[in-house]
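With one protein chain removed, the remaining protein chains of the complex are shown where they sit.
Take a look at subunit A:
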């Protein structure tokens, strides 16, 4: 069993970008270790923080809660039965009396039994009670996205369903450093947040993650790569794909600006608009199906504000409008070739 990293509790520092963090106190971690570290920090600093979900106690099926039950005890880190609706609703109840409820839904594909609770109860609590009550200290963590062999029910990206619900916040990190900062910010944000963790990156993404208690601002997008000719917008695992596509385009002399949305809703529209006004072209890419995906929303928002700056229509390179397939996953996913193709079409418009 891995030893838990030493936790620094000097109080949290808030940053706009991960690059602002000057700490030299870092450790190589992958995504699940970074999440684990964030949870450890919160459970340590906040005696009212509780972590619960299916199989959370032994460490979680993706090892995100490894060692936490041993450290904080079963009255703070515990298992629930197999009942997503129960988990969601239970979390709302806990949050409404002031506990910091961190509920885990094992796969994003399973979040739907809890959909009513999240959309109707959690999102509207503050509004319908005239601010007498709220469940702001609720954070729902769930796994997200394609993993290579997940098929229909272990690969979905359900962010769009929740982005359509005012009252909620939806966050998707791209890397361990962002994940830790965004998760801590999400937990401490006084609104219910759904935090989707790209499962494909749990082991594959590694970085030197600061050991401090730090938060990264929500509702702020980050320009991951500066560019001149076209803006590529994405989030989560897709940022890596965008970077690959940008490399292909670079050989043709096209310089791509890549933006990580980070907070899906409420999103940082200003950063997107500033970028597209500069480049004049835009591609939005995500694994979720095309119709009514985040690409649709962002396209509408950007064209409304950048119409006279656009040199080409905004393109969306996304999953097809089909259920997430079994063996056809490589064809379904918006890979670097499809994005490269879209870049070419946009630049040559």
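To be clear about the criterion, a residue touches a chain if its C-beta (ideal position, glycine included) is under 8 Å from a C-beta of that chain, and two chains touch if they have at least 3 such contacts; residues count from 1.
One rule holds for everything that comes next: contacts and distances are computed from a predicted model.
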Complex member absent from the view - protein name from UniProt, among "Pyruvate dehydrogenase E1 component subunit alpha", "HXXXD-type acyl-transferase family protein", "CAHM1 protein" or "Maleylacetoacetate isomerase" | "Pyruvate dehydrogenase E1 component subunit alpha"
Among A:151, A:248, A:292 or A:312, single out the residue that touches the unshown chain.
-> A:151
In the complete assembly, which of A:32, A:90 or A:110 touches the absent chain?
-> A:110
Which residue, A:79, A:225 or A:303, contacts the hidden chain when the whole complex is considered?
-> A:79
From the list A:14, A:247 or A:328, which touches the chain that is not on show?
-> A:328
Touch residues of subunit A, complete complex, unshown partner | 54-55, 58, 61, 79, 81-83, 85-86, 109-110, 112-113, 148-154, 320-323, 325-328, 330-332, 337-338, 341
